[in-house]
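Removed: one protein chain of the complex. Kept in place: all other protein chains.
Coming up: chain A.
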């Protein structure tokens, strides 16, 4: 069974249809890149998979290990193993990062009927992961993302990915707002999480990110549909020729 199956998905925001029948299949262990020009519906797809309110699904299906994802609350999707790394992670003043991480992790474990993490185990794990991502301990005492740089916010997303151990990671424009060094640290963190049991969907406008996170499959989106799929070389072709050819095709 595929990990994620998006079938003929049609999505409206207010009165406008953004996705016009999108189909996508992602298996365990695969890394898929979704590329496309601005406004092609890439972020909408990621939001609908995560369950963000404000989108109306008018047709189609999203199955996660065969279960209907669209019937689940966002928190239920998270507990099932769906993780969206936000393009713009929000700042939450007054909620210490450490407290947030523990609350979220334990909420997911509780939803799955698992025991809560013990404090020493939790701390050990956070320390390990944050060290590998170059996240200083004092950052974890601050409010979630409060005063974090763009790179720190993205690393915090990767930190959560490593802690929550999701089976599907959707990275929404992870490279936006990052310089090369910050991008490399974040990408290394993501690569360390690649595993035969975990799939990733990397949404990006530019090929650059895919030099660091090398995909198995590349999809080109245009005007709310996948218009072409291929191997990693498709990304290079796009970089050379641009999206123009696909906009006509759509």
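One rule holds for everything that comes next: a contact is a pair of C-beta atoms (placed from the backbone, for glycine too) under 8 Å apart; a residue touches a chain by one contact, two chains touch by 3 or more; residues count from 1.
As a working rule, contacts and distances are computed from a predicted model.
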Listed names "Fe-S cluster assembly protein SufD", "Fumarate reductase/succinate dehydrogenase flavoprotein subunit", "RNA polymerase sigma factor" or "ABC transporter permease", with the criterion being the UniProt name of the chain not displayed: "Fe-S cluster assembly protein SufD"
Which residue of A:3, A:26, A:45 or A:105 touches the chain not shown here: A:105
Residue among A:56, A:73 or A:179 that touches the chain left out of view: A:73
Which of A:51, A:151 or A:224 contacts the chain that the document leaves out: A:51
Touch criterion as defined above, residue of A:11, A:84, A:98 or A:218 at the omitted chain: A:84
Residues in chain A touching the chain absent from view: 50-53, 73-75, 77-79, 84, 86, 89-90, 92-95, 100, 103-105, 107-108, 111, 143, 160, 164
